[in-house]
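A short worksheet on the structure shown next.
What you see is the complex with one protein chain gone and the rest in place.
Then we have subunit A:
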């Protein structure tokens, strides 16, 4: 019988393992070490046990930031995924419109995150920003610096502007891979537009949608730069998401122990949610 399994192939993974060890495992181990100790600088550490974890688990500040982050991720996923699918479905499949649309879609993705934040910070300003000034002229009392709802609105719209293109491009890649024969068969059967979407296009986009949802969830759950540049986490703490809170704790207050404990809890939540997403979607795909 032909041998189909060779465990020696695992040695091929060694270079990647070494790379990941230096870029991820060693820093992660250091964070775990920090999370059970206290330090006042100068590389001197004092054992604290599980105190920092206890403090974070009972911290109102952490609960609030986690809640805000979950709500934010839910809102942007609920908007960006359907919107991305709709735009991808309406993009041209041939002709000069294809490169034009692709370049337009790729543009927001090419802009550095802090520049995106700066663009929206200026765009939303009531005195000189196009959005802020226009809304003010329409009689809407918009001010993202003072009003938490307006700050949330700005951050969400900014994220949609920045990242919907990623969902669009991934869905478009899935759509163009569908052979014409599928559409011809659907036409012969007299399938409706909805039936074509439900039974041909959506199943073919399933894999790329999995990647899109995973990427967007993880990215939105780790969001830092854009809201930090636009609102700085304010007004008050209304747009202080987990990563902003973490940086405030670690760099602003130099509370390395609690910050490390928070990082680990944050990491575990991301790991759990990503695993659930991945498992649910891959098994749904396998069942189909």
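Miscellaneous remarks
Definition applied: a contact is a pair of C-beta atoms (placed from the backbone, for glycine too) under 8 Å apart; a residue touches a chain by one contact, two chains touch by 3 or more; residues count from 1.
The working rule: contacts and distances are computed from a predicted model.
According to UniProt, the chain absent from the figure is "Putative small integral membrane protein", selected among "Xanthine dehydrogenase family protein molybdopterin-binding subunit", "Putative small integral membrane protein", "Transport permease protein" or "Fumarate reductase iron-sulfur subunit". Contact with the undisplayed chain is limited, among A:24, A:57 or A:251, to A:57. Set against the missing chain, the residues A:199, A:254 or A:275 yield one that touches it, A:275.
Annotation: of A:32, A:64, A:186 or A:200, A:32 touches the absent chain (contact as defined above). Across the entire complex, the residue among A:49, A:67, A:236 or A:252 in touch with the chain not shown is A:49.
Contacts to the hidden chain, counted on subunit A, fall at residues 5, 7, 10, 26, 29-30, 32-34, 36-37, 39, 43-45, 47, 49-51, 53-54, 57-58, 265, 268, 271-272, 275, 279, 283, 286.
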